[in-house]
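Handing you this structure, nothing more for now.
Only one protein chain is missing from this complex, and each of the others stays in its spot.
Right after this comes chain A.
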Amino acid sequence: MANSNLLEIKDLKTSFLTERGLVTAVDGVSFSIKPGETLGVVGESGCGKSVTAASIMRLLNKDSTIYEGEIIYKGKNLLKLSEKEMREIRGNEISIIFQDAMTSLNPVYTIGDQIAESLMIHRKLNKRQAYEEAIEMLRMTGIPAPEKRVHEYPHELSGGMRQRAMIAMALSCRPSLLIADEPTTALDVTIQAQILDLINDLKEELNMSVMMITHDLGVVAEVCTRVVVMYLGQVIEETDVESLFDQPLHPYTKGLLECIPQLEDDRSKRLFTIKGIVPSLDNVPKGCRFAQRCPYVDEQCMSESPDLKEVSQGHKVRCWNYDKISS
């Protein structure tokens, strides 16, 4: 079955050389994405989800980053490719859209110029063809009057429009994998739903896979088929989206779900929070990384780190006591 995966990450470890020594932001992450699938990667700020994405594209600073493990894309290990081979992949095979649509476009060029640019790099189109294609892409992302918008500068577009333009740019070369790094965080709620629908529609239309990075479980429920939950650089639970909401196994995942305020809740009650704060990456605790914040903690959790175990078909969890907790 391994060959059917579009992207397979095996034991990825990404470390940064900093003034305080080596900091491991992503520690032994493994997961895979199948063709046509939308994988959600969930976790709070600093849990390593964006670093994982940047590692797939190898966007991190060469001088101060150390990658270990393997990232297999269509049979090739991306971590072993030369810089030139990697450029062929970026934008062409794998594309990424960022959280901050406001600053993701160069202010001195029109959006048409910027969409046309990657078409000219990868598909070797001439300027006129690239522009026509850019208009087509903008139309596909639902921007009205694209033949006019194509000549506008980023500052003339609203946030939602800019994110649409970014999506048009990312998808212009018809990539097989789109990494969406919190694509809706910077947008207001009504636009969020539109952008998610758009990504979903385009996924079907262009027959690609999506890796959706988010901290918003609502987004996960909306678009994802499978979910990876990350905590402090590790995958702690991996499952399909139904069982994530119906029977979460890891105490952290449960906590996340309980954090979502419900309309029918008693309003006078305080909102639920997971106690404590995320430990710093340069001082990772011994044993289970979630132990200090876990309500079910015991002796073993404090001393030994659990492995990611497959407990049922397609459902993996990294916890000693999942079977006691789930009931």
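Please note the rule applied: contacts are C-beta pairs under 8 Å (C-beta built on N, C-alpha and C of every residue); 3 or more make two chains touch, one makes a residue touch a chain; residues count from 1.
In this text, contacts and distances are computed from a predicted model.
The subunit not displayed here is recorded in UniProt as "ABC transporter permease", chosen from "ABC transporter permease", "Acyl-CoA dehydrogenase", "Phosphocarrier protein HPr" or "Protein LplC". Set against the missing chain, the residues A:8, A:117, A:182 or A:238 yield one that touches it, A:117. From the set A:6, A:47 or A:96, the residue in touch with the chain omitted from the display is A:96, counting the whole complex. Considering the full assembly, A:104 is the residue among A:15, A:32, A:55 or A:104 that touches the omitted chain.
The chain omitted from view is touched by exactly one of A:20, A:80, A:148 or A:309, namely A:148. Of the candidate positions A:166, A:212, A:232 or A:274, contact with the hidden chain is made by A:166. The set of chain A residues touching the chain not shown comprises 57, 59, 63, 87-92, 95-96, 98, 100, 103-110, 117-118, 121-122, 128, 131-132, 135, 147-148, 150-152, 166, 169-170.
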